[in-house]
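All protein chains but one are shown in place.
Moving on, here comes subunit A:
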Amino acid sequence: MAATFFGEVVKAPCRAGTEDQEEEEEGRRETAEDREVRRHLARKREVRLFRRQTKTSLEVSLLEKYPCSKFIIAIGNNAVAFLSSFVMNSGVWEEVGCAKLWNEWCRTTDKTHLSPAEAFCVFYHLKSSPSCSCYVAEDQQYQWLEKVFGSCARKNMQVTLLTCRHVTDYKTSESISSLHSPFLKALKTQNFKEPPCCSLLEQPNIVHDLPAAVLSYCQVWKIPAVLYLCYTDVMKLDLITVEAFKPILSSRSLKGLVKNIPQSTEILKKLLTTNEIQSNIYT
């Protein structure tokens, strides 16, 4: 023990190597119980891909089982609502898989009634379009990518990602109050040759979480991919934020998929009224 100038008592390290030190090291060593807890947590955080109808898990990665030329991923409730109303209302979409994962941010375990406001990843096949409204933690992103993309390059595939971010995360020299939110920004991989439907995301802004993981994967495996990031001041399900994605409807990836825009607006309004969360904090 030693006293410092300020009168606090600190434990001074002993060069002789006493029993106290050994006790400390023992305390730091993992017990069997610690290992069991860690294993249980790892199992809980595993990303599993399965078919909801048959409840069987997919043995291979999703894109190996259902290869496609266009892969559209919507992350977050506004992006999912956009995809559900504008893209998936035309054509017949078959649900081919569902990603089940748990992390500390998950608030729901109900897998039967899904809506854009629920936390889940569902994969639909027409030209394959997953919509993901849950938060995929950093340690789970690699697993999610492996289960969906597999570990080898996908040829002849283009990936489009849609997601939202709060406008206060947008770094710019202009004042935030002069920004007309919601607005779209794009970030693409080197192999994506088409012009994006909006201006590119400027430095020093960065992309986070699952969209960043998917874009990085696509950049490494030379897959043409584009992320459309909507900066909005309303993060909950909101008509104006969803409509901010509309310029993407003219892009090549979505052109052939979107047929009935007036009907889409109706579907969107219905989705919004069903998912309105009643809260008394703000009026």
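We take it that contacts are C-beta pairs under 8 Å (C-beta built on N, C-alpha and C of every residue); 3 or more make two chains touch, one makes a residue touch a chain; residues count from 1.
Heads up, the rule we're going with is that contacts and distances are computed from a predicted model.
**Student:** Out of "Proteasome subunit alpha type", "FAD-dependent oxidoreductase domain-containing protein 1", "Guanine nucleotide-binding protein subunit beta-5a" or "Vacuolar protein sorting-associated protein 33A", what name does the UniProt record list for the absent chain?
**Tutor:** From the choices "Proteasome subunit alpha type", "FAD-dependent oxidoreductase domain-containing protein 1", "Guanine nucleotide-binding protein subunit beta-5a" or "Vacuolar protein sorting-associated protein 33A", the unshown chain carries the UniProt name "Proteasome subunit alpha type".
**Student:** Of A:156, A:173, A:203 or A:280, which residue touches the hidden chain?
**Tutor:** Of all options in A:156, A:173, A:203 or A:280, contact with the hidden chain holds for A:280.
**Student:** Mind pulling the subunit A residues that touch the left-out chain?
**Tutor:** So the residues of subunit A touching the missing chain come out as 168, 180-181, 233-234, 238-240, 269, 272-273, 276, 278, 280-283.
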